[in-house]
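A protein chain is absent from this complex, but the other protein chains hold their places.
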Amino acid sequence: MCGLGRRKETYNISAPQQRSNGSGANTGRTISFSDAVIAIAITLLALDLKVPQVPESSAAAELPRTLLELWPNLFSFVLSFWIIGSYWLAHNRISQLVGAYDRRMQLINLLFLMWIVLMPYSTALVGEYEHQQVPVVIYAVHNILTSLTLSWLWRHAIRDSRLVEANLDPRLVRHSSFRSLVVQGVFLLSIGLSFISVDVARLSWVLIWPLTGPVLQRHV
Amino acid sequence: MCGLGRRKETYNISAPQQRSNGSGANTGRTISFSDAVIAIAITLLALDLKVPQVPESSAAAELPRTLLELWPNLFSFVLSFWIIGSYWLAHNRISQLVGAYDRRMQLINLLFLMWIVLMPYSTALVGEYEHQQVPVVIYAVHNILTSLTLSWLWRHAIRDSRLVEANLDPRLVRHSSFRSLVVQGVFLLSIGLSFISVDVARLSWVLIWPLTGPVLQRHV
Amino acid sequence: MCGLGRRKETYNISAPQQRSNGSGANTGRTISFSDAVIAIAITLLALDLKVPQVPESSAAAELPRTLLELWPNLFSFVLSFWIIGSYWLAHNRISQLVGAYDRRMQLINLLFLMWIVLMPYSTALVGEYEHQQVPVVIYAVHNILTSLTLSWLWRHAIRDSRLVEANLDPRLVRHSSFRSLVVQGVFLLSIGLSFISVDVARLSWVLIWPLTGPVLQRHV
Partner (left out) sequence: MCGLGRRKETYNISAPQQRSNGSGANTGRTISFSDAVIAIAITLLALDLKVPQVPESSAAAELPRTLLELWPNLFSFVLSFWIIGSYWLAHNRISQLVGAYDRRMQLINLLFLMWIVLMPYSTALVGEYEHQQVPVVIYAVHNILTSLTLSWLWRHAIRDSRLVEANLDPRLVRHSSFRSLVVQGVFLLSIGLSFISVDVARLSWVLIWPLTGPVLQRHV
């Protein structure tokens, strides 16, 4: 792995004269590929919601009840939809500031996409086993890894001044780091909570939004 | 939620000098992400159409009959295809007039996409239980919420003059509002009708097209 | 339906001053939405190829045999992949010449996409029942409708001089019409052949490529 970043060519989509220097890939295509992968993963989340199979004769009585039994699946769908949505917004914010993708960033970005692609699996696991600790821990670790990978992408970009826009607002960098820390902190906390109560651990994930939303904007 | 809109930064894709101010996301990427999500949801609708499993020996006699039994699924597929298609055209019309997406619009847009992603589920439910009232009501409520979210997106954009094109035709705004009201009205009516007849309720959804098409163009 | 085309506004993506006149949709977004739908449908074709379920103990002996039994599914996958691929190339050729999409073209395009979205279903049906006539007829009718819709899109565009490029090569129009006629002719022929032999009917579909490729280029 260590050899991958040795060649530090950078490529800028708005500089066509640099287009032919080779082993990198243009920013526009990386972003649209990432968007497509995230869009598919967010849509596949809904495939885990199964239409209940009830005989038509007893459906009038049983269908409402079996639909209500789907609530843990619906909860984990809605949660994961907004979590993936938040990752997309974060990826979006990063991409707007990053003018070029070098080879190492391509690989970090692919790693991030791998976590996104696995998200429907962890979501289905949490939705299927509502009283188990193992799925909750898997889901939390999965999200910590995803958020760390996104931080890695961001840190790699700002370390190299050739990759980011010149007039980078330091307040924005602070905001972005705080946001990641909150996500990682909440999921770390939920692993601890899962030893006490699986339900509380799962509910604690909802804390992400007030903490990254209004709290972040008032205090950081 | 109330804190989300406090910061009213707006970002314009055609104004690259504003590109680095941070927490928003560019319009082009939001549109292409939305397109991808809608395209996947509209394609996944067809996954609900199952190939009938008939033994090859008796297939000559039974296959045509079992295929004909799929008509409620095919009806709900075609209906939902054109409903999602209409939402896409409406989203398209809105996006053409919106020059910038602020953070709140990003969130309203994600909410709209969540309803779209769930559409194949409601469609499958309606196709599976053709004589039940509950799926019809779920489908109608689902579409009312989708249409209201799209209206919200539109209203939020036109309220803030920085987000829309300067020369906005008032007739177009009237048309767009009328269209939404028709969709919401037809689905509301169908909930009432479902207490009398589930079949009539379902058929009433087809009214959307004559009412938003020729009627709209002649009278509004 | 007849009222839809009454308003003949056209929108050109390269004419931003016309961007705000409303009820249409820009060409770029229509094309990328169509691309996404076609890309998803062509990828979902492979979902019909099921991994055979053989116990691990007897897999060494039985796996090769069960894999070979999948050949009708593989044949219909490869065939449909290249048929959808050809439709995409045809859609591509049309889009390059069409500078603007009016509302009616949007609707014809959505109809074309509906046929594309249903293609994995017809393909699965043909792959599942290899000795039945009904799936062969459904597949042929499905493709005739798809090709006719594409011709309709093309004819609507060239009838209105505001929608196409000015310097339209008449030889190109002739080529495009001939291509569509060949596709429709081959599938029509296969319906007739299916009354004699289902296998011959299915094989006849392969005729599309030599007829639209070398033959077309030598004689038309």
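A few remarks follow.
Think of it as A, B and C in the order they're written, each chain with its own count starting at 1.
Keep in mind that, in the parts below, contacts are C-beta pairs under 8 Å (C-beta built on N, C-alpha and C of every residue); 3 or more make two chains touch, one makes a residue touch a chain.
None of these values were measured; they are calculated from a predicted model.
Counted over the whole complex, the shown chains touched by the missing one are A, C. Only one of C:A39, C:V141 or C:L207 touches the chain withheld from this view, namely C:A39.
Annotation for chain A: contacts to the undisplayed chain at residues 1-4, 6-7, 19-26, 29-30, 32-33, 36-37, 40-41, 44, 106, 110, 113-114, 117-118, 120-121, 124-125, 128-129, 131-135, 138.
Residues of chain C that touch the chain left out of the display are 31-32, 35-36, 38-40, 42-43, 45-47, 49, 51, 54, 56, 59-60, 63-64, 67, 78, 81-82, 85, 88-89, 92-93, 95-97, 165, 167-169, 172, 175, 213-214, 217-218.
Here, only the chains that are shown with their structure count from here on.
Its C-alpha atoms fitted onto chain B, chain A is found rotated by 90°, rounded in steps of 5. Centre-to-centre, using mean CA coordinates, chain A is 35 Å away from chain C.
Chain B and chain C have Cα centroids separated by 25 Å. Counting partner chains per residue, chain C has residues 36 touching two or more of them.
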